[in-house]
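All protein chains but one are shown in place.
And now, subunit A:
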């Protein structure tokens, strides 16, 4: 509602894709376009992502945009204050997969408060499973864009993120040293290699345990 009690329509726009697909750049471009249209904007990102400066979001061309780094979106609203929040037209959310309260915040912001919310984040984790609650926004979003990166192994369009390390936790914040974008063929091939390696290592562990048991019993 605006000051006259007239309902102002909000919007939700989703920018999805694997690592290194340019989601942040696309978000900044949209935010800059909104600024040029004279709208009041604010950018929010998770304080979990400490790869770059905490108080700014950096795009691929080095363009910086000041932002709020918060643990959850409810605390952002509290920090900003009711009056300042009312003045806002557009809210940009980067690294959205890290926010647990993403769905509830976006729904209220768009449906009740009439804000335009532009959300950028990973759609899937390194196992190609839904990451965070970004995908839950699809039914209430006005638009959904899935960006592609470039497959590190063949140069074709890459839609998936592959983890190079053995860490199995979903939330491992990192860059090119830990993750790489890959196409479907190389994702599947990579998983086959990983699964085969695991199987070999596990069978060797079984053999090792059996040997140890045999040695201790004979001793």
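By definition in this document, contacts are C-beta pairs under 8 Å (C-beta built on N, C-alpha and C of every residue); 3 or more make two chains touch, one makes a residue touch a chain; residues count from 1.
Here is the rule we go by: contacts and distances are computed from a predicted model.
**Q** Between "MMS19 nucleotide excision repair protein", "ER membrane protein complex subunit 6", "Ubiquitin-like protein ATG12" or "F-box domain-containing protein", choose the name on the UniProt record of the chain that's been left out.
**A** Checked against "MMS19 nucleotide excision repair protein", "ER membrane protein complex subunit 6", "Ubiquitin-like protein ATG12" or "F-box domain-containing protein": the hidden chain maps to "F-box domain-containing protein".
**Q** Sort through A:35, A:88 or A:157 and give me the one touching the missing partner chain.
**A** A:157
**Q** Which parts of subunit A are in contact with the chain that was left out?
**A** Contact residues on subunit A toward the absent chain are 20, 22, 26, 29, 60-62, 145, 148-150, 152-157, 176, 180.
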